[in-house]
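One protein chain omitted, others in place.
And then subunit A:
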Amino acid sequence: MVTVRLPLTLLLLALAAGLAGVPAAGGATAGRETREAREAREAREVPSGTGTAPAGTVPARAVPPRTAPASRTAPARPACGAPYLVDRRLPNGARWRLCWEMRTIEGLTLTDVAYTPAGGRETSVLRSTALAQIHVPYDSGEPRFHDIGTLGEIAVPLQSADCPGGQRRGQYVCVTTRPRGHAYLKSRFEEPALSAQGHDLAVYSAFQVGWYTYLVEWAFSDDGAITPRVGATGSLSGFTAETGHGWPTGTGGSHVEQSHSHNIFWRLDFDVDGRENDVVEQYDFTGSGTAARTLVRTRFTKETRAVNGRTRWWRVVDTESRNADGHPVSWEINNSASAQYRGPRDEAFTRADLYVSQYRACERLATNNPSPDCAPSVDRYAGSERLTDPVLWVNVSYHHVARDEDADPMPVHWQGFRITPRDVTAENPHLRSRAR
């Protein structure tokens, strides 16, 4: 077990920040102070009625303080400045820092994503994440679109109403805080129930690709969870189909709208607590029709591809970094909500739900990769190289069978997956804020 030491200065700063509502700033320069003051103001911009812990939700009894996760080296500050820096403390005290960039090809890209659990130390999670492809094959077999063009050129300007309770960064990016419902609720003996409300920091943009408008969003929760998701809205293509490949959406049988899939790929360069010592593991649970189930762990030492299973999940674990319980810090990836589209032979990239590849800067898109030095598609990235710095590619499919309700403007349909902390803190991360 690794000994836990939280530097006193950090603790004091965190305390001061928590009390004053100002993010901790060590050795701030004049320029940065201004920025941080602004970020602090943003951090307080939570929707009305969801501000810092209403009296009724504060636990009657403070939870015994637990020390913060083991500290090796403090993570580097996000390398960007205003207006690209997002630094937000959520009402429970958790803090997220990251940089955004509107890249010409990938569109909204987040880098240097770091999480500070309430009362804990900051730890890096993702070096970079962005969309890697939106593949849209229609059910009759054609057409089949690869929707990532120059997303950065087709971002949709957001109105202030498109960014409720938040702040637009330039015209195209919204940074906002919003309630996510209960963080926990527990009844007690002869006392009111113990409960708290949770919040998300959401960062998103919208892109117009042909008929579709795609909302591309990352939500960062105050319990450390990350939810990347894409919402498809705008208009249906209007492609007609034989009834076997579509659904009647016109009056009577006047129009049969063709069904299709949205196969969305995300690239996630995890750097858990720094670039070193990151390992990807797969978890399965054997036993079907039996009373007992057994955990089976597979450690990926080489590049690999994997398919979903109902109870299967993966995690990126830093083998050297431990939480206060002495458990390795990790982030779990769960992709069980995918429709698991499998395409024809010439679309080998659709044949797995998760790819793990060794980091290469020129491997950026899951198909039509725009680099002569790298392979053209993700199935080819996942070769047999030894993994020392894993990049994960998550493929989430949604099969869209149009309904009458999908009339213009089409209601948003969402698809995404979850990244949850596993043993990043030794306690419920939401409760930790109460310990202060």
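In this section, a residue touches a chain if its C-beta (ideal position, glycine included) is under 8 Å from a C-beta of that chain, and two chains touch if they have at least 3 such contacts; residues count from 1.
One rule holds in what follows: contacts and distances are computed from a predicted model.
Asker: Which of the following names does UniProt give to the chain that is not shown: "Cytochrome c oxidase subunit 2A", "Succinate dehydrogenase iron-sulfur subunit", "Tat pathway signal sequence domain protein" or "Lactate utilization protein B/C"?
Answerer: Missing chain, per its UniProt entry: "Tat pathway signal sequence domain protein".
Asker: Return the single residue from A:Ser195, A:Ser235 or A:Ser336 that touches the missing chain.
Answerer: In the complete complex, the chain left out is touched by residue A:Ser235.
Asker: Please pick, from A:Gly181, A:Gly289 or A:Pro372, the residue that touches the omitted chain in the full complex.
Answerer: A:Pro372
Asker: Determine and list the subunit A residues touching the chain excluded from the picture.
Answerer: That gives, for subunit A, the contact residues 31, 78-84, 99, 101-105, 109, 111-112, 127-128, 141-150, 152-155, 170-172, 208-211, 234-239, 249-251, 255, 257, 269, 275, 346, 359, 361-362, 364, 367-373, 376, 402, 404, 406-408, 410.
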